[in-house]
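Just one protein chain is left out here, and the rest sit where they should.
Coming up: chain A.
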Amino acid sequence: MGFFVAQLLTGMANAGALFLVASGLSIIFGVTRVVNFAHGSFYMLGAYIAYTLMSHLPGAIGFWSAIVLTGIAVGLIGLLVEIVVLKPIYRAPELYQLVATFGVILVIQDAVRYVWGPEDLIGPRAPGFGGVVSIFGQSVPTYDLVLIALSLVVLAALWALFNKTRIGVLIRAATQDREMVGALGVNQTLLFSAVFFLGSFLAGIGGAAQLPKGGADLTMDLNIITAVFVVVVIGGMGSIFGAFMASVLISELQVFGVQLLPQSTLVLMFVVMAIILVVRPQGLFGRPDAAVYQGNSAMVPKPLKPLGLAGKLVGAAILAFLAFIPFYGDNFLVFLFSDIIIFCLFAASLHFILGIGGMASFGHAAYYGGGAYVAALLVQYLQTPMELAIVLAPLGAGFLALIIGWFCVRLSGVYFAMLTLAFAQVVWSVVVQWTSLTGGTDGILNIWPSDWASDPSVFYYVVLVVGAGGIIALRAMAHTPFGYALRGTRDSSLRAEAIGIHVRRVQLLAFAFAGAMAGLAGALFVFAKGSIFPTELAISRSFDALIMVFFGGVQSLGGPIAGASVFTLLQDWLSDFTYWQLLLGVAIIAVVILSPRGITGLLETTGRIGDRFRTATGSNAEVAGKEAR
């Protein structure tokens, strides 16, 4: 009994910080429809800022005022991010804003590293709450009880805010129908900023409050963000009470899961999320209408055209250039371009479902890493030759995508994104925790190409032929009736269904095909590196793919190629600097703000501005001529 209660309280205490961060994210998403991946970074900032404040402000009053001041400081930083980064791109397609928040993650990471250094920090004890109390014979840290009380106080405060104040009512109204709120004359700009301040404030308080319990380190941001998304999705986007219940549910699940199934705690959380999303897509307390994730119809892609002569020549020139790399480059260059080709294929496979199919998968690394693991396991346990492994890996990854996709294509928009993320995390946690098969975080080593391809230059040609072949296959697929049908389901699933197209089946097969192609990229990767680790399945790898696709431009088939090339080169070039993540983050944000249609969009726009400039000067000349007469 005592043990049970103690565990229960530990879970509740863990839920405290999670709830604070999740409620902030939920409020921001509800009103602005921005899926703010940088929210975990605000939480991390909260912990670091609180560390500094608490070491300067003495005593109990200092401690508690430090928490509030941290919330205000982080709230202001959130406001700054909203004004500088997000405000210029609210009109861009909604998923595009995601990429900007990825950039913010990188910038905050390095900013924190610069200010506070890379070492983990241990938080100060809370004055007067440093000890333990005995409950049913079990000792429970007093501070745990403080955290539980704090989360209840915040829940009550938020309830009062949303039900008793004008701004709270406006936020609730905007969560349901922001167009209507705008039409009623509410200043949306101000409302969005207020909401961002409030959401970041809550994340900052969350980071500050858990400092005495968990300290501060540089992995906090990504560590919490997945759990926070799970909580928000389970609770229902935009629902505060839902966020509270889901935080408790997830935290208790983890605390008791460790006791019952120590090998599968990670899997457990995502399995619960996947089940809830399949059974009740809007989450436990969400409204289905409140979170419909409409695409932005203002940016319609242009019709596809078969590649003209010029395009074919450019393609041939790129291939020729790549084929000559081993002749004039050293091994470093060969490895670099091999990476680029592999990432191009990975990005192109994501683009197939995201750009052409309109399905934003947040877990595409599951199939990339999945293919890599299929190849590695085949070599490790069955001594499969490289050639066969490269053929079987995409089949394995495609099969995995077929199973996962079967659940996912039932949902759309942000819920589709979250379910793909959840399943990818399931795959990742299975690989991490099934140590006997996969080696866990130690990975699988010594997976080398066949003897004939063991020379780096020779294997480079394998990568080039297979990688370019995969990319060409993806491109060709976009032009087939199947590719057109897929675009049709994206443009209007209503119309597609009304002319006899089986929307879900088209989406599912596209998902599986994209998964297979990602798996092919993964297989090339594993033989290029000679080893594979779970990081290739992790959420950050999925983010990389998303960044590459959006960076290059979602609406053009060349986009993912441009995005992957520039991203990989930029990463390679910047990695010489100590704070390269900061530079990369700034570069990403800059591209997003300057050209919401990515690099390819930027090229088109500059072309058009050139035209306009020419016509403008032409007409000026005419006017000048007339005036002269």
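Everything below uses one rule, namely that a contact is a pair of C-beta atoms (placed from the backbone, for glycine too) under 8 Å apart; a residue touches a chain by one contact, two chains touch by 3 or more; residues count from 1.
In this section, contacts and distances are computed from a predicted model.
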Q: Pick from "Rod shape determining protein RodA", "Membrane protein", "ABC transporter ATP-binding protein" or "Aromatic ring-hydroxylating dioxygenase subunit alpha" the UniProt protein name of the chain that isn't shown here.
A: "ABC transporter ATP-binding protein"
Q) Which one touches the absent chain: A:163, A:480 or A:578? A) A:480
Q | Residue touching the undisplayed chain, where the options are A:62, A:168, A:301 or A:456 | A | A:301
Q. Which of these, A:134, A:492 or A:540, touches the one chain of the complex that we don't see?
A. A:492
Q: Touching the hidden chain in the full complex, which residues of chain A are there? Just list them.
A: 297, 300-306, 477, 479-485, 487-488, 490-492, 494-503, 506, 509
